[in-house]
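Step one of this worksheet: look at the structure below.
A single protein chain has been omitted from the complex, and every remaining protein chain is retained in its original position.
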Amino acid sequence: MSENFEPNIVAFLCNWCSYAGADLAGTARISYPPNVKVIRVMCSGRMNPSFVINALQQGADGVLISGCHPGECHYMEGNYIARRRFTLIKKLMEYIGIEPERFRVSWVSASEGEKFKNVIAEVTEDIRKIGQMKQLKREV
Amino acid sequence: MRNIQKIIKDGARKAVARDDVKYVLGWTPGYGFRVSPFFARTAEDTERLIFSPLCANNLTIYLTLQEKLPLPKAAALDKRKIALFVKGCDSRAVIQLIAERGISRDELVILGVPCGGVIDISKLEAKFPQAIKVEAVEEGEKLSLKVDGKSQEIPKEDILLKKCSLCEYPNPLIYDVLLGEEKQKKTKDYQGISTFEEKSPNEKWTYWGDKFARCIRCYACRNICPLCYCDSCILDKLSPQWIRRSVNLSENTVFQLLRTFHLTGRCIGCGECERACPMGIPVGELNRKLEKDVRELFAYEPGIDIEEKSLLSQFKPEDSEDFIL
Partner (left out) sequence: MRKKIGVYVCHCGVNISATVDIEKVCKLASGLPGVAAAKDYTYLCSDPGQELIKKDIKELGLEKVVIAACSPRMHEQTFRGTCEEAELNPYCLEMANIREQCSWVHKEKDKATRKAAALISASVAKASLLEPLSEKEVDVIPKALVIGGGISGIQSSLDIADAGFGVYLVEKDPSIGGHMAQLDKTFPTLDCSACILTPKMVDVYRHPNIELLTYCEVISVDGFIGNFKVKVRKKPRYVNINKCNGCGACAEACLLKGRIASEFEAGMGKRGAIYVPFPQAVPLVYTIDSEKCLFLRKGKCGKSPACKAACGPEAIDFEQKEEIIELEIGTIVVATGFDVFPAKEKPEYGYDAYSNVITGLEFERLSSASGPTFGKIKIGGKEPEDVVFIQCVGSRDKELGNEYCSRVCCMYTAKQAHLVREKLPNANITVFYIDVRAFGKGFEEFYDRVKKEGIIYRRGNASEVYRRGEKLIVRAEDTLLGEALEVETDLVVLSTGLVQRDVGELKNALRLSQSSDRFFLEAHPKLRPMDTATAGVYLAGCCQGPKDIPDSVAQASGAAAKAIVPLATGKVKIDPIISFVDENICRGCGICITTCPYDAIELKEITRDGYPVEVAFVNDVLCKGCGACVASCLSGAIQQRSFTDEQILSQITALGVE
């Protein structure tokens, strides 16, 4: 692994909690590593696990999905529904030998700017340690 | 005990005689020792039907595979039912198919046959490399095989598909007529999967990477699956394009991940995907892995109850989330 490997991480954030939490981190000028790039979705329930696989294939070294805390979903139960999908795709990916660190999920509320930073820092560091995505990375 | 061949032929003849039945879908001897699906439309046809430990095919696939040519304007819809033979595992595919509205219960006459396990053709070929014609009869825990005219007995363990030696559902769970005597259930365990889960990511990938590298992307595993029946499969689409056509490790792996994930909480473990794979990739193991997780985490089993809601469209607030930050 190269010394100055900078992980490329794609994060899918729900509009109402986690995206707002990320905005709050910004408003409060809480700084965190620039490796994570955000795609906004309305709800974590929108996240089809195929997106996770696709991102890892298309060049992401890691994927983060973040939504509202259970019970606080703007759409009542989107995050609950999504949680089963996330659990199972994670198990499946790990079973074929994809490191658990590659796919992470967090619950970050609109008021948790500080937590958002911590999540980003942790995810980035964990992926930095395991290096580039190899298994799924698309051959060009 | 009456002869099973006679029982199933009688059953099929009665079914095909019904005014509201289009045809009976069953098994018939095929090329060499293989068995073919057979559509019996007359009483005469039913004479060709058999049931033996060689009847591995899950015929449920033909319910959704039937081609529906555009109906000419004046033509009336053929509303007659399809009668089909199902083994225990096949019956779960039927239940799942009904549960997810792939077919309606009243379109079917289900002829259930208890099954003591079916033969793994690759094991058979390994044991009898020169064999041309094989007949098999179940005798308790053994099979009596007639290989090119020579009879011999062989323990089931040595020749059945692996899924059959762990079969929990040898008897059909849904049927209109049950043909034959009920069989003893076995206990399923996920020993192999649990052991594999303990390995490091590197070890796991060494195993699977090698397997996926062999995939030729013939899509046989998808096409034979009784529960992969979308008219328009997302894996075939160009927009959006989830997967490229090229055959290489990355695309092959993604193909298998997406295929398996689409069967989460739906796969009933008939193992047809694995049986159809020309490259000997144990794709069914991925399905079994998810089957295990789904049972352990959500106490859910598909293909048991036609009223059951889909696993992924429900939740419990207390579902496990120990990996979530």
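In order of appearance the chains are A and B, and numbering begins at 1 in each one.
Convention: a contact is a pair of C-beta atoms (placed from the backbone, for glycine too) under 8 Å apart; a residue touches a chain by one contact, two chains touch by 3 or more.
This one's a predicted model, so the numbers in the text were calculated from it and none came from an experiment.
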item	value
Identified contact with the non-displayed chain, of B:Gly102, B:Gly192 or B:Gly209	B:Gly102
Chain A, residues in touch with the chain not shown (by the definition above)	8, 10, 15-17, 19-20, 22-23, 25-27, 29-32, 34, 37-43, 45-48, 51, 54-55, 58-60, 68, 71-72, 74-78, 81-82, 85, 109-112, 117
Chain B, residues in touch with the chain not shown (by the definition above)	68-73, 75, 77, 100-102, 229-234, 237, 239-242, 262, 309-310, 312-314
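What we mean here is this: only the chains that are shown with their structure count from here on.
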item	value
Centroid spacing, where centroids are CA-atom means, of chain A and chain B in whole angstrom	36
Chain A-touching residues of chain B, taken from the complex the two chains share	193, 196-197, 201-209, 212, 234, 242, 244, 246, 248-251, 253-254, 256-258, 260-261, 264-265, 286, 289-290, 293-294, 297-298, 311-315, 317, 319-321, 323-325
Chain B-facing residues of chain A, complex	49-50, 53-54, 57, 70-71, 77, 80-81, 83-100, 104-107, 119, 122-123, 135-139
